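Yeah, one chain of the complex is gone here, protein chain that is, but the others are all in their spots.
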Amino acid sequence: MKAARLHQYGKPLQVDEINIPKAKGESVLVRVGGAGVCHSDLHFMKGEWQKILDVKLPLTVGHETAGHVEEMGELVQGFSKGDPVAIFGGWGCGICQNCKDGQEQLCNSPRWPGLSRYDGGYSEYILVPSYRFLVKAQGLNPKDIAPLTDAGLTPYRAVKKVRNLLNPDSFVLITGIGGLGSYAIQYFKLLSPASVITIVRNKKKANLAKEMGADHIINTSEDDVTRQINEITNSNGVDVALDIVCAKDTLSTSVNSLKKRGTLILVGLMGRTLEMPIMQSVMNEYNVSGSLWGNYNELNEVISLARLGKIKSSNEFFSLKDVGKAMEKLESGNIAGRAVLIP
Amino acid sequence: MKAARLHQYGKPLQVDEINIPKAKGESVLVRVGGAGVCHSDLHFMKGEWQKILDVKLPLTVGHETAGHVEEMGELVQGFSKGDPVAIFGGWGCGICQNCKDGQEQLCNSPRWPGLSRYDGGYSEYILVPSYRFLVKAQGLNPKDIAPLTDAGLTPYRAVKKVRNLLNPDSFVLITGIGGLGSYAIQYFKLLSPASVITIVRNKKKANLAKEMGADHIINTSEDDVTRQINEITNSNGVDVALDIVCAKDTLSTSVNSLKKRGTLILVGLMGRTLEMPIMQSVMNEYNVSGSLWGNYNELNEVISLARLGKIKSSNEFFSLKDVGKAMEKLESGNIAGRAVLIP
Amino acid sequence: MKAARLHQYGKPLQVDEINIPKAKGESVLVRVGGAGVCHSDLHFMKGEWQKILDVKLPLTVGHETAGHVEEMGELVQGFSKGDPVAIFGGWGCGICQNCKDGQEQLCNSPRWPGLSRYDGGYSEYILVPSYRFLVKAQGLNPKDIAPLTDAGLTPYRAVKKVRNLLNPDSFVLITGIGGLGSYAIQYFKLLSPASVITIVRNKKKANLAKEMGADHIINTSEDDVTRQINEITNSNGVDVALDIVCAKDTLSTSVNSLKKRGTLILVGLMGRTLEMPIMQSVMNEYNVSGSLWGNYNELNEVISLARLGKIKSSNEFFSLKDVGKAMEKLESGNIAGRAVLIP
Partner (left out) sequence: MKAARLHQYGKPLQVDEINIPKAKGESVLVRVGGAGVCHSDLHFMKGEWQKILDVKLPLTVGHETAGHVEEMGELVQGFSKGDPVAIFGGWGCGICQNCKDGQEQLCNSPRWPGLSRYDGGYSEYILVPSYRFLVKAQGLNPKDIAPLTDAGLTPYRAVKKVRNLLNPDSFVLITGIGGLGSYAIQYFKLLSPASVITIVRNKKKANLAKEMGADHIINTSEDDVTRQINEITNSNGVDVALDIVCAKDTLSTSVNSLKKRGTLILVGLMGRTLEMPIMQSVMNEYNVSGSLWGNYNELNEVISLARLGKIKSSNEFFSLKDVGKAMEKLESGNIAGRAVLIP
């Protein structure tokens, strides 16, 4: 089968012809329908994930995958050949405290496909170690939903962490309207009565934010961000800031927009360090939380939203052999929404 | 009556003879039994609270007060002359969202005694604007419990914020064992099954920590802090770090000690800025929360602990006229526990 | 002024001419714009509230009131003559544990207008003991929003108690689509992504439920309730049942519809006793919670929803002198939505 693999950090992926793996025990072979291309893949290719995960090269990249069940090990239950499935990528050990708490993506010894020692989804087939990592996706097309397993899942978890804080007179600030942000807007509107403010960099992003349901859009190329936020929130600040970028300037805006007892959720990985002013943080009882990917049940809920027709996606498709082109376009900031590889 | 007042920032307090205020409406005149001396008072005297609270000089300092009811306005209910009372100091407007949520100390227009326009407790009498700020303290001596209204209350709130995260195999790290820290140790032992690690600077503090019930004591003058924490926690890190100092180095230790999904509570005000590494914060889903003072019900609970004989205090008493001496001793770091003024 | 008062249990209200009360201290005189007529008023008139509240007759009935500020005591802050206001009716002592926790409607010594010793809103004017019980309602007409202070508030609190349990694949069951139920449907749609099933008794109620946004409507006069719920939920049951009636049969349906770990919220007062099967409750970890009225902040949020134009009401207006007619029509089940008295 064909698989786009990384042989050396800093080098482009290479489309190799390798053997199709064999399903046994609890594992399932999935014929890939689509594989999302994520900024994390670019970071991975530069070697930045080595410190965090136990990586072994060469490796087939891709952690955002959906497809159809092709072959099942003898212990697999509840699935049939041909079933459309979304692949939960936060593979864990299944027995540490976090796994046992239903937070497998926070496993103490993670085994993420395409980012550690397990081959990912930039390939014709992917071997999933257990059917317990598959989410049924009847009635949905794998190529369309592949991005839901990360770009769609990550903001969903973030929104669930804070939705109980949001009331009809609450405001949410979202910085970063790309693959993740466009879902975040939709989730806030679906799960809470809050008004959503988004900060965008240009007209095109502004249009996307509007289409996804943002109530207020601040365009950094035209508006005075601070003044606008004050005007919209009547100088009270926002209840929740969701920073999908986490660069120095977006973080500064996020922190300074918070209301008393406000919450900042960190999802992005662009910057190095968040600087929180201590006096302000204590006096106002600010809260800051990192939010990582999502768990299995959360993916199930995202897939439900898709099945119910409640969320829109904006995907751009590439054939597997054009993986280089897709990555280049992503790196140069020219993908609107998510790039998806089709083997 | 005598009252220690600030006339000018940067100058020492002056013991003035002023008129005894008159109780009317809902207000209550309290004969001060004891008034705790807090680091915040030192900051206040330097002018550092002007940016945050609406201050008017001259002002009688002191926000940590207990005493006996002396005189009551005509609308006061449920109190009698002579009742021993602890004074809740987080006076608020009573109608903003935070006040109405029972978090008056987080009021959007705070009216804290001794820190804004309302005279505080370094005085023979203090006028409390409403009986709704008084906590009954039958059977307790005001001079002993005055520090409970802040030094005892602040860590109590902090502990309550996290106690639900603490299990029998959890670890808590407390940095800063002075007035607040010695209560914090006791509260963690009373409200959770976690093991408590404390970081102290010297032998004397180590003894205090031990007396208060700490399970593990790390003395920075003798031990390698990081190695010790790793050894104690089996390299897993701590579930909760409570930073009562919030200086650059204690914060760095606190952040780097956190376990996956760990929580850092900020209570101290010594440093300027908390620096959180973004990658680590997201990947490990760290949580950071500021915690401010405590609310009325929390003060009630602290007073209950005192009444039940479940907490120990370590107070050093000064007469009101020696307020200068008390402040000097506090500033030079020579108060073990809390200094209390007796008018 | 005119006021509809109860002089004796079991007798109809009498429209008396009495003196206009005088505002002083913190109290505010409100010129009544509208006063909602509630089932609780009927119960009250039969003497059923005597066991619970400290009642004194004669009393002006009415706990669901909005109007304009007419006169203010000398301690009132933040309001001006003529301000439109919704009156929070859960008047409490302000110092017990529940009041201090922001749950004044659960005060240990309640002072509800029109239900205890305090005159209510079936009147030209009502004296509110403190401006802290007033919610600003700029841009809204008191007669339209009076029902929001109870019929609109009670289901709002109930929905907030459970919204965090509701996911995109969740189901909610609402029994009882009258004044409260029509708001409940809207709140679930605004605050959660769950699908809403409502049980109604006739075509007219079915139409109302549909208009308010119910996803599934079961008409007891036509459908087999159990079969329908099974069909809709794929035999899994509902995550949350909100029983606004609490009669023997609705409770039985509610309990038997629950999913594993499901929650039943009791709001209605029609029946005597809820019967929970123990084995089922333990094995499935059912939860049951009573929900009472709402607190001040919740009323503020409901008023925000009205101001934002996000909720619809269905009110029928009567002049104050026709109070008898309004009560008769309510008792005979012929009010669609809420009856509102206009003085």
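Should a chain be cited, it is by its letter among A, B and C, assigned in written order, with residues numbered from 1 in that chain.
Criterion: a contact is a pair of C-beta atoms (placed from the backbone, for glycine too) under 8 Å apart; a residue touches a chain by one contact, two chains touch by 3 or more.
Keep in mind that this is a model prediction, so the values were computed, not measured.
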item	value
Contact residue for the chain not shown (choose from C:N19, C:S80 or C:T273)	C:T273
Given B:Q77, B:S109, B:N167 or B:S252, the one touching the chain that is not displayed	B:N167
Identified contact with the non-displayed chain, of A:H68, A:R132, A:R201 or A:K329	A:R132
In subunit B, positions touching the absent partner	163-164, 167-169, 190-193, 300-302, 304-305, 308, 310
Footprint left on subunit A by the chain that the document does not show	25-26, 75, 77-78, 93-95, 97, 100-102, 131-132, 295-297, 300
Interface with the unshown chain - residue positions in subunit C	52, 98, 103, 106, 108, 246, 260-261, 266-279, 281-292
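Note that in this section only the chains that are shown with their structure count from here on.
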item	value
Residues of subunit C whose C-beta touches two or more other chains	300
